[in-house]
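These notes are about the structure you will find just below.
Note that one protein chain is taken out, while the other chains of the complex remain in position.
== chain A ==
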């Protein structure tokens, strides 16, 4: 893990979906009409591929993959 620090990005989905849950388990404020919990989880779903991309880019830079 120390040789591939970029892999820490793979923990981002865990932080967004699970770690943040106590803060986002609410209906208001609604964002573009969506109840806040659903908005947040939709955002997390869209950010997950970005997190994996950052892990991949970090690995690439160090020539690990």
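Some observations on this one:
Everything that follows uses one rule, which is that contacts are C-beta pairs under 8 Å (C-beta built on N, C-alpha and C of every residue); 3 or more make two chains touch, one makes a residue touch a chain; residues count from 1.
The rule is simple: contacts and distances are computed from a predicted model.
For the chain that does not appear here, its UniProt entry gives the protein name "SSS family solute:Na+ symporter", which is one of "hydrogenase (acceptor)", "SSS family solute:Na+ symporter", "RNA polymerase subunit sigma-24" or "ABC transporter permease". Residue positions on chain A in contact with the hidden chain: 7, 10, 12-14, 17-18, 21-22, 25-28, 30, 33-35, 37-38, 41-42, 44-46, 48-49, 51-53, 55-56, 63-65, in rising order.
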